[in-house]
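Working notes, structure below.
Excluded from the complex is one protein chain; the other protein chains are retained at their positions.
Showing subunit A:
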Amino acid sequence: MGSVMSFGLNCFKGKEKEETRRLKANDREFNQQYNYATNAIKTSKYNVFTFLPLNLFEQFQRIANAYFLFLLILQVIPQISSLSWFTTVVPLVLVLAITAAKDASDDINRHRSDRKVNNRKVVLLSNGELKDEKWMNVQVGDIIKLENNKFVTADLLLLSSSESLNLVYIETAELDGETNLKVRQALTITGDMGGDKDTLAAFDGVVDCEAPNNRLDRFTGTLTYNGQKYSLDNEKILLRGCTLRNTEWCFGLVIFAGQDTKLMMNCGKATFKRTSVDRMMNILVLCIFVLLAIMCIILAVGNGIWEQQEENFTTFLPRQDGVNAAFSGFLTFWSYIIILNTVVPISLYVSVEIIRLGNSFYIDWDRKMYYARSDTPAEARTTTLNEELGQIKYIFSDKTGTLTQNIMTFNKCSINGKSYGDVFDIDGQRLEITEETEKVDFSYNPLADPKFSFCDHSLVEAVKLGKPEVHNFFRLLSLCHTAMAEEKSEGNLLYQAQSPDEGALVTATRNFGFVFRSRTPEMITVMEMGIQRNYDLLAILDFNNVRKRMSVIVRSPEGKLSLYCKGADTIVYERLHESCKRLMDVTTEHLNEFAGDGLRTLVMAYRDLEEGYIEDWKQRYDEASTALDDREEKLDELYEEIEKDMLLLGATGIEDKLQDGVSQTIEQLSKADIKIWVLTGDKQETAENIGYACNMLREEMNDIFIVAGNSAEEVKEELRAACLKMKPDSNNDDVTIAKGILGKKLKVVEDEPVNGEYGLVINGHSLAYALEKPMELELLRTACMCKTVICCRVTPLQKAQVVQLVKKYKRAVTLAIGDGANDVSMIRAAHIGVGISGQEGMQAVLSSDFSFAQFRFLQRLLLVHGRWSYLRMCKFLRYFFYKNFTFTFVHFWYAFFCGFSAQTVYDEWFITLYNLVYTALPVLGMSLFDQDVNDRWSFQYPQLYVPGQRNMYFSKGTFAACVVHSIYSSLVVFFIPYAAMYNTVRNDGKDVADYQSFALLAQTCLLIAVCIQLGLEMNYWTAVTHFFVWGSLAIYFAITFTMYSNGMFLIFTSAFPFIGVARNTLNQANVWLTILLTTILCVLPVVAYRFLLMQLQPTINDKVRFKVRQTKASPPPPPRRTRIRRTSTRRSGYAFSHAQGYGDLMTSKRFLRRPPAGRTAAFSPPSRSTGFLPTSRSAGYSPTGRQPNHAQAETSLEMYRAVREA
């Protein structure tokens, strides 16, 4: 009912969908005519009275449950009923009860949280009075007052705040996961009302705005007040779910409430993911239905014929009136539908869910996927996708924060032709820097950052010796940047930098004794070796993407004028003075070395300037910066003019730290035949560099294609060329597509083998063309031929498109892994989304299926957990179908000997309990505990992963094999007892070939045979599995003897008519001999077949298991890898953020306009542990460059911008 109701509601809504919204402040009557949603939210589905009907209705929408309900109805019809009602009711009730209990507990939680949210208190302005009100009673058009650290009640238009300039600070963690504060500012016209109750109560502005929607980063509307129109945008809106920070109070006008808020609109249901095994199972269930129908038709026809032929038997069994042979056949059809229902096992779905849940718990519990430093365990957020983890073929990985830690460390530098940063032993051998390497002691510097570490003592010596070049070098670094310093207490410095690179440089400089302490628009204060010096800041020649450098012009306390410049080597080299030629050569060598180590490099240079020249220049500069047209060009010209003839100081090497074990993980995964594509918003150089650093790109690769075309034709050409180079004989005209049987639907691009290893780097621009319809196949084909694919500068949307492209044309399972909000789309798009639960927001984690703290855990997730889950699930399914088919087919054979009368072979209680009790636990035990080889061997042989990718353990083929196997087993289970019991008697001459004895014999044979078959499937017999298997057999005999005992018959007179069968039958030698024969005949052929198969065509699995057996020990520890050194001509790394710098803001004086209180709030809100967080991807570090419509673009530096625009 629930869905019908809500569906109805949706339809209703659809008819008068809000186009725009109009509301009037403080006028409930006016607003009521539109029937806007109130602020009460309801996420719960049921209440006490509706729970049972609604939940049952929902459950019966599931096909399996509905089918069983249908069976139940059939069973009520006496002419058809071939089984007692309890055979269906007991399992059905059990399944329904388990599901209902789960739903109920979920809903109770939802109720609880709803109630909690709805009853939160808020201050409401009502008739000029402030009064406490519950959240649920807030309505659109109300004015409410929020206080510090309170959740925003609804989507509000900010009217006024306690802070100057009507600013408020909000934290949006709950909304988009970002932890940094954002600024909102009210219109001046409303802000002027301040906190005056009367004015606010009299406020009668009318807001016209967009209809409720789920876009968090956009709002358009107008406010009409006092006859004037003001435009409203997102900067003036507080969204429900945010938290007010560092703001004493603010007033807001409710615009969207309750269900209409953007938060709730965003809570839309996440795409429901199904695993390929699920899809497979659905197809198989359909096949099974067909099989069932065929069997029933055969038996029904058989019954019709039997009725015709054996008409004379009616002497003893009169027909009912009006039932002729044909009608009897028809009834028999339905009777057999009931009897053979066990081929579509109701317990299958429940068992599958239990197994997945169990395997998810293993992921949660795994200590080897627990990251101690942040106390984060791995988490399986979706518990229904486990086995798909064992089938991954493509991994799409984000770079920053996923492969890298997003921590920059100052590793090396080259000053005046001497390289620092390496540690050598006595023989001059370069040593690897490890945790144990002795660190430089910075205690001489009271302002040093204790977290900074550096190992080369010679640099400190050089600083202490006061070498002028070295001092100049660090002076440059301490002056030439746009970082902000904040000194909470004496000596406790915190830097806020635009990019982590810059933060790393300033921090390093600080430690070496050149401490950047504070800045004003005109002055930079630096402690140089303990002496405070104030430099006049004359100009900041800011960074942009074209210039790739930044400079400052400063006047030293002595009055010396200098220009300090840092930038990309190629750019800076062009502007050096000729006299540096020799130094340039040496430095270039060092740069190559740095780049070879995967460091991001920067070159430093300076120039001394004349007072007179600079005055003239400064004047022109001021003119240019206020010019109305061509300002940029004019400034650029001026910059070019002054940044020349510089003298080289040296270079820095900053390490963009890879996460631990990234390259090793990637190597492992590629051994497992998993393809890894890196999709990053970062620039090409950085992405390439990381590609090298983590061994995805290698110098020895045959070729690395770089696709960076500016038009569709260019891109196409480049792709073609790459393709041709890899496979000269490849068809130039068209990408061949193997068409599936269903024609259009099943387009699959097959993998094409190529000789050699290739890499592909494609940038976002080209990708935009390449992802267009006509070219996407070209792209896919070329990309799939390459060993490594790196897409750089891609937008979040493109990330998702790439994933979808692969999903669409490759019959492969994809996994996307990322950590940021920009990865959400690809995480959602991929079959499996993995979130890195790092320091940045939770957005990626929240939309992911699995999350953990470190990229390297991915190999454990896939190679161990995924592989085992897949193995277990496949074994479970194969075995489950086997045991149920065997069970059911026996009925089919028996039909030929009981006149097709829908007589069951087994006792009805056995039928009821077979799936539920006798075989439930052993198979669960197998699917929760089984493993072929342990985790260490799984890592040792990543190839073990390949069968999963190829769907080898459970496919239509294996299913067919299962059916054949169970046909054989059922033939044995029926005909051996048949032949053994034919016309025979007990050893006292009494009956043993009676129906009940035969039933007991057959069911015992069946159960023992399937139990032993389970034992054959199982590779890993833990105490628990032993207990389950033997326990289940014991339980079977215990229950059987109990049910067939005198007592049970006397208590429930006719419920257990099999009284005495167990003890009269199971004391017979020939009965046991029959059981033995049946079991052996069921099992031995399988053993022989498997043994021979293993000898003749051993699988990788067999080989490894054999090896494990031989060594009987743990695998040898993986060789300690040493860092491969290489010198490279590839140099990346321009250590700046990609966004335009904030240079002009630094010098604009405007950022100091904020009063002291506000200022502290902006730079360091007392409540938050702030300052320069090197790990947070804050500070304009938008991976997508300047993406105006992307939420990520909003950062903590937003605060400055807000001021600037004020």
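The rule is simple: a residue touches a chain if its C-beta (ideal position, glycine included) is under 8 Å from a C-beta of that chain, and two chains touch if they have at least 3 such contacts; residues count from 1.
In the analysis below, contacts and distances are computed from a predicted model.
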item: Listed names "Exosome complex component RRP40", "Glutamate--cysteine ligase", "Cell cycle control protein" or "Dolichol-phosphate mannosyltransferase subunit 3", with the criterion being the UniProt name of the chain not displayed; value: "Cell cycle control protein"
item: Full-complex contact with the absent chain, from A:Leu357, A:Met952 or A:Ala993; value: A:Ala993
item: Option touching the unshown chain, where A:Gly227, A:Pro318 or A:Gly466 are the choices; value: A:Pro318
item: Residue touching the undisplayed chain, where the options are A:Phe203, A:Phe857, A:Tyr882 or A:Tyr941; value: A:Tyr941
item: Chain not shown: contacting residue from A:Asn148, A:Asn695 or A:Thr1022; value: A:Thr1022
item: Missing-chain contacts mapped onto subunit A; value: 78, 82, 310, 312-313, 315-318, 320, 335, 361-362, 364-368, 370, 372, 375-377, 868, 897-899, 901-903, 929, 931, 934-935, 941, 976, 978-999, 1019-1026, 1046, 1049-1050, 1053-1054, 1057, 1059-1060, 1063-1064, 1068-1070, 1073-1074, 1077, 1080-1081, 1084, 1087-1088, 1090-1092, 1094-1096, 1098, 1100, 1102-1110
